[in-house]
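What follows is chain A.
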Amino acid sequence: MQKVTAKTLSGKAASLLNAGEVKYVLGWKKGEFDYDITPALFESAEELEKDFVWNDFSCANLSKYLIKYTRSLSGKILVFLKPCDTFSFNQLLTEHRIDRQKVYAVGVPCSGMADEKKIRENADGITAISETEEGYLVHTLYSDAPAFISKEEALLEKCLSCKGWAHIALDEQIEGEVFAPSADRFDQVKALENMTPDERYHFWQNELSRCIRCNACRDVCPACTCEKCVFDNPNSGVENKAAANSFEEKMFHIIRAFHVAGRCTDCGECSRVCPQKIPLHLLNRKFINDIDSFYGEYQAGLDEGSRAPLVDYDTGDLEPSQVFDWRDGQNA
Partner candidate 1 sequence: MNNRQKQEEILRISGVNARKCMKCGKCSATCPAYDEMEYHPHEFVYMVETGDIDRLMASQSLYKCLSCFACVDRCPRGVQPFKLIEAVRLMNIRKQGNNHMTANDIPSILDDDMPQQAIVSAFRKYTK
Partner candidate 2 sequence: MPVNGYKPLIVAFCCNWCSYAGADLAGNNRLNYPADVKIIRVPCSCRVNPMFVLRAFQRGADGVIICGCHPGDCHYTSGNYFTRRRMALLFSMLDYLGIERERTRVEWVSAAEGAKFAATMNDFAETVASLGENKRLEDLRCKK
């Protein structure tokens, strides 16, 4: 359950709308199910009153939508940004993708988000989910008594290693406490690195063979914001819709991770939305970990205007041939 209430947020948004300070509000509303909270654009206090949702399922990172809306809408847009979303927002500002003048950014403290997949793993036919202080009561078609799952058990992967706020100039910040991080986000990356190549290969083969190329990861990713993706571009030499060319199907994830390397804020949206539960964030975190250890720590989106590691260099950089020995030395 979030410490800041939905009423606080919608009330704030409604008053700004009514005062004419903003013309639109980018927030969340309920989709098909209780766990299915989706981004939504509101234009009036009435709509907000009716549909605005802010709870443990308001995971969606709204920054990416600002690219589209700041271009197509005239008038200021209020956007709610959770701490992790501020990194993406900063990164998009750095890349000149958002017209800051048209945005009214409101920082929302977050108490940690729930992973619908973790909840659905043990419950079929969910009809409703209600939040309690300690966790969630899951109502299903097949049982009269709701099942309970604790907040810790259902916590979203990215919240385990929450980064807090980026250094950002918000128009307004709602007061409140931010969920404190605990885990080392590179634990799994390091575990994989310490496996044998065969083990790693089988791990990834097992994961990636489930991919159905639905492009959900690409569509949700706030770094994957290309006007036209190379995989959709007939002139890139790699475009292919059908699997006649094996390249696209198989290498999509590596190239996608490479294209966002140094720009990925580790917001975790890719893994969250993957219908096949592929841990795509482990590819991104691999690049982040490598960048941190080879070239010095770098957090994309922490500061607006910072220079991404892949558009930068140092004359004393590690040679590609030294990478493995060097890392083996570090891990040992």
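Convention: contacts are C-beta pairs under 8 Å (C-beta built on N, C-alpha and C of every residue); 3 or more make two chains touch, one makes a residue touch a chain; residues count from 1.
Keep in mind how these were chosen: all candidates are chains of the complex that A comes from, given by their letters.
On a predicted model such as this, the values are computed, not experimentally measured, just so you know.
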{"item": "Neighbour of chain A by the touch rule, complex-wide, chosen among 1 or 2", "value": "2"}
{"item": "Touching residues on chain A, where the partner in the complex is candidate 2", "value": "189, 192-193, 197-206, 208-209, 211, 230, 236-238, 246-247, 249-251, 254-255, 257-258, 261, 283, 286-287, 290-291, 294-295, 309-315, 317-321, 323-324, 327"}
